[in-house]
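Just one protein chain is left out here, and the rest sit where they should.
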Amino acid sequence: MTTQAQLGALRRLGAATVHEAQGGTGAMDSAIKPLDPTMVLAGPALTVDTRPSDNLAIHRAMTVARPGDVLVVDAKGFTEAGPWGDVLTVYAQQVGLAGLVIDGSVRDSRAIVELGFPVFSRGVCIKGTAKNQPGAVGRPITCAGVAVHPGDVVLGDADGVVVVPAAELDRVLAAAEERERKEERFRAALRDGESLLDLLNLRDRLTDKGNE
Amino acid sequence: MTTQAQLGALRRLGAATVHEAQGGTGAMDSAIKPLDPTMVLAGPALTVDTRPSDNLAIHRAMTVARPGDVLVVDAKGFTEAGPWGDVLTVYAQQVGLAGLVIDGSVRDSRAIVELGFPVFSRGVCIKGTAKNQPGAVGRPITCAGVAVHPGDVVLGDADGVVVVPAAELDRVLAAAEERERKEERFRAALRDGESLLDLLNLRDRLTDKGNE
Amino acid sequence: MTTQAQLGALRRLGAATVHEAQGGTGAMDSAIKPLDPTMVLAGPALTVDTRPSDNLAIHRAMTVARPGDVLVVDAKGFTEAGPWGDVLTVYAQQVGLAGLVIDGSVRDSRAIVELGFPVFSRGVCIKGTAKNQPGAVGRPITCAGVAVHPGDVVLGDADGVVVVPAAELDRVLAAAEERERKEERFRAALRDGESLLDLLNLRDRLTDKGNE
Amino acid sequence: MTTQAQLGALRRLGAATVHEAQGGTGAMDSAIKPLDPTMVLAGPALTVDTRPSDNLAIHRAMTVARPGDVLVVDAKGFTEAGPWGDVLTVYAQQVGLAGLVIDGSVRDSRAIVELGFPVFSRGVCIKGTAKNQPGAVGRPITCAGVAVHPGDVVLGDADGVVVVPAAELDRVLAAAEERERKEERFRAALRDGESLLDLLNLRDRLTDKGNE
Amino acid sequence: MTTQAQLGALRRLGAATVHEAQGGTGAMDSAIKPLDPTMVLAGPALTVDTRPSDNLAIHRAMTVARPGDVLVVDAKGFTEAGPWGDVLTVYAQQVGLAGLVIDGSVRDSRAIVELGFPVFSRGVCIKGTAKNQPGAVGRPITCAGVAVHPGDVVLGDADGVVVVPAAELDRVLAAAEERERKEERFRAALRDGESLLDLLNLRDRLTDKGNE
Partner (left out) sequence: MTTQAQLGALRRLGAATVHEAQGGTGAMDSAIKPLDPTMVLAGPALTVDTRPSDNLAIHRAMTVARPGDVLVVDAKGFTEAGPWGDVLTVYAQQVGLAGLVIDGSVRDSRAIVELGFPVFSRGVCIKGTAKNQPGAVGRPITCAGVAVHPGDVVLGDADGVVVVPAAELDRVLAAAEERERKEERFRAALRDGESLLDLLNLRDRLTDKGNE
């Protein structure tokens, strides 16, 4: 089980640092962005595999969603349909979902922002969807270039989205805290006038390589 | 003639709802977006067909534009030129245009936002245009994937742009109001704890389809 | 040497006007945009040629950067890596750089905006980079479709980025001021009810061309 | 009714010439290309509107298709699914269809080429489709940027696809023949050493415009 | 161990059929295509994770490659560099590799086609690469949207590329043979004049759905 402390730490550390901390894996395609740059999202993934231009599988997912879940929807990268809008957002907030990540578009973007529900998508589109395709819920998917298993922890902020396998979370968090402390030391040292080259031990490497 | 009441209703209902209400037709490509997410635009289309990287046809259109018109410009999806800038914006406001939709780019984006003139475009680009291509004004065009006839009613907001044939406007508005009332009932019911599945009568469909 | 007065004039005139004033040359691809639309950047280019997904050459550039320089980085248009983040931003501010233009992505976008450092990029991405590729600093490059020589003057604002050869700066500034004065006259005349067609002497041309 | 003579003339004249002859309208997006550059297709359109990743509407269309029809399918530009393959091709040949134009992908591309059935698509993809979306057959659609009405005449060759309204066909064919004769005269004159500038009467225009 | 009989069956069945037979999973992005449409490739994956514009990891992979392996290289979708050319092709043929799949570009395309070595790539590019990035060999990767584990079986033909987990191969092959037999029966029945609607039992579904 992911704890609130873990999720709080993830939100504080940010997607870029967590991605580095787990060895540069788990980052979704950079086209997946929040509707508003202040949005931050963290929670375990409830995976949805849907054909583009249909949202029946999303409705199915709502029947098994638990408070705190992040809906992660592979809508196949199709941006010319919005399988999610304000009604689903209101429902998701009643259910207690932590947010939505979708490789596709959404609509009612301003209403969603006003409702304060974190949504990360590839686009915004007014075109609606049907409710005819079975789809699948709670199965491993690939979403925006990343393999996502149900229960993987998802973190999104203005920079993008990263996925951390649940079993790796403690290790990754520790590494991310360490990295954050190091970067904070760097920023402080830089403000004190130190050189980034020295902090990163890059002088030898620059000498070796020369100017190409 | 489109009335102010009709245009007010369109602006209030929003592009996504109006698009649904006319049966899922008339939506432009989702890449056409407002310069600022607060922009809303509604009015009858004055159509312009222009070759990319030239704006003589836009100037021709200004000679026949009437207050309240929305200029709808097919610039062929070319984003590396901005046939519209702050001077045309000032002129358009003098003429009383309701706004601009262009399948191309514009420039002077911040000035346009400050002037409060609604502009929906595929991009923003500093590259200017020439004034050499005849083009055509007031003829049927296809703009961002939608057939637009002069006088069709155009509605744009943060989610995108939809086009409604003038003869369909009353019917579409009635359907949109109905849809909006239904969605408002849904949102209220959801806040009272009802299930979206019941509201949408999706339980049988989910059972029939099963998890794929 | 570029003077503060020249740079101030550039910032005031804006990228679109300066681009026109130098004959429609020097504009980068319109996909290069500021992290925040209020960002404005002007200064002489310190050029960096780097392979994608590596930032060693950027670190090399920092060793020769002078206050007021704009780092112009050809990262080959690759958006799935962010060779620049908050630590480099803090360092750049210590060094006194005027800003960054990169044909690639950056990360820590919100921190960069809060630090007030102007960054113009093709994207934002959490994926980090290595420090293994030599790259080249201070050599002529092509960045986002424009040939850039070290010392060329770079100007960026909400509309995009334009590059002016240092030797052309005085001539271009004069032409841009002239153009700005003309446009201001146009805007004033339009507000007084004059026709843009008359101001631009387009009536004959429209008659000659006819409606296509 | 379109006659065999008309269709033969279209095939001989080619898509580029016919497009010019009808005033530069009716050309689909240039990404719609034949599976093999030797493919040529001409016939009246049987229109299909389908959601991406589903081909039930295509099956419905087969129930009303008549020999000589060209299936024109708006699959919404989605290339990551192939709603058409070898089985449908064999069936289409039994029915006597003249070919397929689809704003989407197909699969079994080599088998289709070997069967000699003209297919114009945006891509080739192994991903299959479901059979759950109603779709619509025989209604006006917009396909790859062109408004297509049932019965419009479709012409495709290595260069691309053009759509001619049935009522315009005679006029367009006459203009295309005239254009083809003129171009043939030009080619012959060029081979005799004449200048293209004289043939096109461009000398004055070049003088007027000067080198920019 | 994958047998020659299994690989022969895969090649005969084709990527589209195998993809369907394993439930519509494992298909790479449709932009990954063979250099020549006659190329067919089947074999176990030797996975390579490399930063774009560098091929040191590919050289490392050659040190552990076994005859029959298919090199599967995630070059991050970057098409403006070709980490593979004719020298590596000659070497690969000496080693006995079955082919290459790369989410990136290659060069020396005509020489590769003449050498008869199957290569599936996202593009062709003359720009060379460096040999400085460590990369990783024999680890799980995501390549062109598909999770690939070392030893997964890769099948590519003119339609695209599909990946089958080794443990699933027998089951998938059986399902693919069954599917192929069914499609062959369909094609034969269609040639005998039967209706595809009857063969697929779609009549009720079409009646239920109606024309949208």
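All chains are identified by letter, namely A, B, C, D and E, in their written order; residue positions are counted from 1 within each chain.
Everything that follows uses one rule, which is that a residue touches a chain if its C-beta (ideal position, glycine included) is under 8 Å from a C-beta of that chain, and two chains touch if they have at least 3 such contacts.
Because the structure is predicted, anything quoted here is derived from the model rather than measured.
Novice: Check the whole complex and report which displayed chains the hidden chain contacts.
Specialist: Among the chains that are shown, those touched by the missing chain are B, C, D, E.
Novice: If I consider the whole complex, including the chain that's not displayed, which of E:Cys125, E:Val161 or E:Leu202 touches that chain?
Specialist: E:Cys125
Novice: Quick one: say which of E:Val90, E:Ala175 or E:Leu200 touches the chain that got left out.
Specialist: Answer from the full complex: E:Val90 touches the omitted chain.
Novice: Considering the complete complex, identify which of D:Leu115, D:Ala158 or D:Ala175 is in touch with the unshown chain.
Specialist: Of the candidates D:Leu115, D:Ala158 or D:Ala175, D:Ala158 is in touch with the missing chain.
Novice: Could I get the residues of chain C that touch the absent chain, sorted low to high?
Specialist: 142, 145-147
Novice: Name every residue on chain B in touch with the hidden partner chain.
Specialist: For chain B, the residues touching the absent chain are 51-54, 76-78, 80-81, 130, 132-134.
Novice: List every residue of chain D that touches the chain not included in the displayed model.
Specialist: For chain D, the residues touching the absent chain are 14-16, 19-20, 24, 27, 29-30, 33, 37, 157-162, 183, 186-187, 190-191, 193, 196-197, 200, 202, 205-206, 209-212.
One rule holds in what follows: only the chains that are shown with their structure count from here on.
Novice: In this assembly, which chains make contact with chain A and also with chain E?
Specialist: C, D
Novice: Starting at chain A, find the fewest moves between touching chains needed to arrive at chain D.
Specialist: 1
Novice: At the chain A/chain C interface, shared numbers over all numbers used: above half (same) or below half (different)?
Specialist: Comparing the two copies, chain A and chain C contact each other through largely different residue numbers, since under half are shared.
Novice: Which chain maximises the distance between its CA centroid and that of chain A?
Specialist: D
Novice: Report, in whole Å, the distance between the mean C-alpha point of chain B and the mean C-alpha point of chain D.
Specialist: 29
Novice: Rounded to the nearest whole Å, what is the centre-to-centre distance of chain A and chain B, using the mean of the C-alpha atoms as each centre?
Specialist: 30
Novice: Quick check on chain E: which residues sit in contact with 2+ other chains?
Specialist: Residues: none.
Novice: How are the chains arranged in terms of who touches whom: line, ring, star, complete or other?
Specialist: other
Novice: Give every touching pair of chains, nothing left out.
Specialist: Listed by label, chains in contact pair as A-B, A-C, A-D, A-E, B-C, B-D, C-E, D-E.
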